[in-house]
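So the structure is just underneath, and the comments pick up after that.
For this depiction, one protein chain was excluded, whereas all remaining protein chains were kept in their positions.
Presenting chain A:
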Amino acid sequence: MNRIKQKLQEDKKILSIYFTAGYPTLNDTVKIIQDLEQNGVDLIEIGLPFSDPLADGPTIQASSTAALKNGMTTTLLFEQLKDIRKTVSIPLILMGYFNPVLQYGVEAFCQKCEEIGIDGLILPDLPLDVYQKEYETLFKKHGLINVFLITPQTSDTRVRAIDDASEGFIYMVSSASTTGAKEGFGPEQSTYFERIAAMNLKNPQIVGFGISNAQTFQQATSHTKGAIIGSAFIKHLTQNGVDGIGGFVGQIR
């Protein structure tokens, strides 16, 4: 069974952490993954850096720019990850923009993911209709779960369509914003969390954007299966490098 699906069956709130591959230094990828697993994180999103990350705020943008400057490429990331399954069993998701995947070759990319033991992909700018028409069969053939996003502006009808197309979890963007733009939640989020919870979707939801500490983690997971931390972890890496990952994770839960 796919590791993501297996993890989602556990009776606990999921803590997922995002980091940009190649940041803060080029060869930190494996150590970050190992430390996150050892410190009890449930799921990891490995960011494939892109020159033009248009859904990201300044923190993740800066980490992408730095990672590319450090020399990170899709080929190199796959090289760094080739033995990762010898040391970790945590579910791994690659997250990035569609263009680098397209240049690598979508089929070759999926095949490489399967060889390494990647469990899923998040490609925010690969739209639902194109995925279903052109890539769904391919992703499934290589055992990859494709994760879709919803936002407070996503209509009920579209949430249903996305739920139907999903088979893992739904990435629930907490507010209309780029990553790292807002901290914490207000009444708008409560309404949104309740609306989605009331829809009884077949896929669990994991909330991303705006989660940075124990309080926001608790708020986000009160109605959902889990939460994702991205920008706050990147900031931690910027300040501390790869030291003290345990401390960072420990203060979330």
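The rule is simple: a residue touches a chain if its C-beta (ideal position, glycine included) is under 8 Å from a C-beta of that chain, and two chains touch if they have at least 3 such contacts; residues count from 1.
Rule of thumb we're sticking to: contacts and distances are computed from a predicted model.
Asks: Would you kindly match the missing chain to its UniProt protein name, picking from "Nitrous oxide reductase family maturation protein NosD", "5-methyltetrahydrofolate--homocysteine methyltransferase", "Tryptophan synthase beta chain" or "ABC transporter permease"?
Replies: Going by its UniProt entry, the chain not pictured is "Tryptophan synthase beta chain".
Asks: Looking at A:98, A:169, A:217 or A:233, which residue reaches the missing chain?
Replies: A:98
Asks: Out of A:40, A:127 or A:241, which residue would touch the omitted chain in the full complex?
Replies: A:127
Asks: Of A:5, A:142, A:158 or A:235, which residue touches the hidden chain?
Replies: A:158
Asks: With the missing chain put back, one of A:70, A:177 or A:238 would touch it. Which one?
Replies: With A:70, A:177 or A:238 as choices, the missing chain is touched by A:177.
Asks: Take the complete complex as the reference. Which residues in chain A touch the chain that isn't displayed?
Replies: Touching the chain left out of view, chain A contributes residues 50-58, 61-62, 65, 68, 73-75, 97-104, 124-127, 129-130, 148-151, 153-155, 158, 173, 176-178, 181.
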